[in-house]
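A single protein chain has been removed from this complex, and every other one stays in its place.
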Amino acid sequence: MSADVATPARTAAVPLVVGEDIVVRFRKRTVVDVARIEIARGCTYGLLGASGAGKSTLLRALGLLERPTSGRVLIDGVEATRRDLTIRRGIAAVFQKPYLLRGTVADNVAYGLRLRGVSGTERAARVSEALERVGLAGWQRQSALTLSGGEAQRVALARALVLKPRLLLLDEPLSYMDPLLKRGLTAEFASILASENVTAIYVTHDQDEAAVVADRIGVMREGRIVAEGDPDEVLGLPEDEWVAAFVGMEPPLRGGVRATSDGLATIDVTGVTFYATTTLPIGTGVLLAVRPEDVTIYEAGVELPLGSARNRLDAVVAEMRPGGGTVQVVLDHRGTRIAAAVSRASAKELDLKVGARVVAVFKATAVRVRASA
Amino acid sequence: MSADVATPARTAAVPLVVGEDIVVRFRKRTVVDVARIEIARGCTYGLLGASGAGKSTLLRALGLLERPTSGRVLIDGVEATRRDLTIRRGIAAVFQKPYLLRGTVADNVAYGLRLRGVSGTERAARVSEALERVGLAGWQRQSALTLSGGEAQRVALARALVLKPRLLLLDEPLSYMDPLLKRGLTAEFASILASENVTAIYVTHDQDEAAVVADRIGVMREGRIVAEGDPDEVLGLPEDEWVAAFVGMEPPLRGGVRATSDGLATIDVTGVTFYATTTLPIGTGVLLAVRPEDVTIYEAGVELPLGSARNRLDAVVAEMRPGGGTVQVVLDHRGTRIAAAVSRASAKELDLKVGARVVAVFKATAVRVRASA
Amino acid sequence: MSVYITAIIDGFRLLLSGSQDVWSIIELSLGVSGSAILIATVIGVPIGYFLGMTRFGGRWALILLVNTAMGFPPVVVGLFVFMALSRSGPLGELGLLFTPQSMLIAQVILAAPLVAGVTTAAVAGVPRDLRLQLRALGASRVQEAWAVLKESRRGVLAAVIAGFGGIISEVGAVSIVGGNIEGSTRVMTTAIMFHVRRGEFGLAMAWAMVLIGIALVVNAVLTGLQNAGVRHER
Partner (left out) sequence: MSVYITAIIDGFRLLLSGSQDVWSIIELSLGVSGSAILIATVIGVPIGYFLGMTRFGGRWALILLVNTAMGFPPVVVGLFVFMALSRSGPLGELGLLFTPQSMLIAQVILAAPLVAGVTTAAVAGVPRDLRLQLRALGASRVQEAWAVLKESRRGVLAAVIAGFGGIISEVGAVSIVGGNIEGSTRVMTTAIMFHVRRGEFGLAMAWAMVLIGIALVVNAVLTGLQNAGVRHER
């Protein structure tokens, strides 16, 4: 997402942050147990998981805010702890609550600079620049305690950005916001993070937020990272059944590549044929999945429109899970299950109900495929 | 949603709850100012709005938990206040936090029955029945303090349902839950509310939750109800611009019915033609909107598939708002704007970006139309 | 340090000897302060509950009054009670001055505001949403009040125990109104003052050890009550 200005060599060399064998215990309970985690330079790493999964605890360990029970954190390849003030001063954070201090907006944004002994004139210039970046240009003299929640969180972001941190920690920075505000701020934060070219760890329990913000996603469950990869991979083809449920999908299907031609593969899943765009060779065992948003449903027996949608599957509606604007329809074809997201209007028009016979249609490009282990 | 067993006459006669001129002020600030609100028997009324909109305050006033600064609440057509214990005992509530008391699950569920002096044997029978209904059959002797968040909130629901309330108040009962748990419990709560045939007021800031649970939705903003109606109406064709943004849509378009035939109307919107299924007569001024989920995007100039999608609109991508699995694409056709929800895979394949020329396709049945005032 | 060791040994010896004098003074102390805290509880808890739970016009004035009474110097309370009970005072005819009853009165006046004040805070600390939940389950006003009081019982208990610890250790008021008369109004604190002045450290130490014991128990109970904080989250 962000264009890294570092040379490829340096980028390839060492990730900015590496956590090794990070274990955190509270009162004998293991809260975090992660063998290895790497945060690449210029990348926003999304730590996704339910509350209590250990996301924030891992974040605090990686950000040198709290010492883990055991394990080590390498910043730039060098082991670092809470005591290394110089290294720590390259790290800044935004938490759930903005925790603004009494005083003006400028006082708050300048706080970290003052801790570092930055001179008054430089402070003023950098504060003004940071406020501009978060869309609060000219707000310097406003009292911090009169701000709305969204404004306060922007000030908190400015307070972190003004330090030009090498690593930015974001711990559910938007979870207290209303949906409307949150939607706007998520996009805004994502664009700021991308343009700042900062390395960031972004903790959230909201997969939509993670999808928008992160370049890479790690899913945590009970202290462990149970899935990791590109957002498309993790959210589009989760291997783990629990992760699949967490991101709102059916578990992935297992099959084998039967034929290939021109990048289009024919994949056999227990007798059912799927078409997918992949260069995996014939005979490869694969996992595959289709995002519900990519599946369209038609009445059984209807004359299907022409088009590039290669996959057509006769199926029976096994389950209907109403969501907001869409209904998640689980389809079953002799035991092979995929889900489709159907708008409420379509569901009504098609008179969808459990047991109804339908045709599911989706493109070959929508089928995500990965060689199985 | 719920099948009302009352005779139509009684149902039509008086709504179960009526609030008239409800005003609530805290320290001179007007928190609620609602001229009239009616909750029909057997219906789940969803109060939707941002935090601080006054939803919970209105709920507490209608539920006789707190006296409004002015205005009256009629239950069954009779004015009632906090002092009318008999009427109040026909009302039960579930709040954000379960607030379970020390003791077993059974102690907690039985609490309201004990307050009413219900005998021990009847208590036990009703507690067991209520626990079964919330999926916790046999959990009676478990300590209430050892439950998980989801279990505790089910107990709180059982504690309310066991009282067989005429009116059930639900104040963001799922807002502390994780997305995964929340998705499951929303559907569960909706089906329990529907099968219980209870009248309910359900406060939430989450439109998806409201869409799943409610038979009728009122949107609150700054103490006022700014939109009210069926979920399809409110979430599918919001008149108010703010409400439209709140439910994630573009503002509705204004047009006029130019021709009709067989229930299919041709509607003119500043020179652009829309096809919609409506029986409104020729000449009617209308508001119309299309849910983003119902709009499909194709490359400009591509041969379009056959099908029932009547509406085809050449447009330019004006804005892209990445969401979780989908991207919200705002399309512009000479100033007429509609939004489309496109899956991330499609957006990538179509190489969508601001300024790209595309064709938007949607069915006549997906166009929601209402006569404008 | 030998002065301390000698005194402590003497003190233990006196306590263990079962000397009538030493134990009758302890008995009187416990009796007067125990009765006083009971009466103060009966007076203070309802007042505190009322102040903590209800909203009315003069509420803040009343809370200020209770707080002021809590902060009143005990010698001043002693002075006022003494004046009331003195021959020329409004209650002089009762002839209570220099009797255990006069000490009881002074201690009730000292402890009741404390009990009321802490009860107010404890009751006001019960989350509003919990009260709403009780109300929404059909609790009548009396049932709601009872449940709130049950929820805040730790705070109330803490107030009662702290109050007891305070008045049994107090010396200004009881010595003024009691007069430290041997065999009648000499309690542990006044006895300590009396014997220290005469250099009888063993006797003073005997009562000091009992007082320290009471202070330790009070402190332990208060710490326990704080740590086992009420959980409303579930």
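Labels for the chains are A, B and C, by order of writing; each one numbers its residues from 1.
As a convention for this text, a residue touches a chain if its C-beta (ideal position, glycine included) is under 8 Å from a C-beta of that chain, and two chains touch if they have at least 3 such contacts.
It should be emphasised that the depicted structure is a prediction, and the values quoted were computed from it without experimental measurement.
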Among the chains in view, which touch the chain not shown? A, C
From the listed residues C:24, C:54 or C:86, report the one that touches the chain absent from this view. C:86
For the chain left off this view, which of A:60, A:126, A:182 or A:310 is in contact with it? A:60
Among the options C:15, C:62, C:75 or C:225, the absent chain makes contact with C:75
Residues in chain A touching the chain absent from view: 60, 63, 65-66, 82, 85, 88-89, 91-93, 95-100, 111-112, 115-116, 144-145, 147, 152, 159-160, 163, 169
Even though one chain is not shown, chain C touches it at residues 1-4, 7, 64, 67-68, 70-76, 78-80, 82-84, 86, 88-90, 165, 168-172, 175-176, 179, 189, 192-193, 196-197, 199, 201, 204-205, 208, 211-212, 215-216, 218-219, 222-223
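Following the convention adopted for this analysis, only the chains that are shown with their structure count from here on.
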Taking each chain's centre as the mean of its C-alpha atoms, which one ends up farthest from the centre of chain B? C
Cα centre of chain A to Cα centre of chain C, whole Å, reads 59
Chain-centre distance (mean CA atoms) for chain A and chain B, in whole Å, is 28
Touching two or more other chains - residues of chain C: none
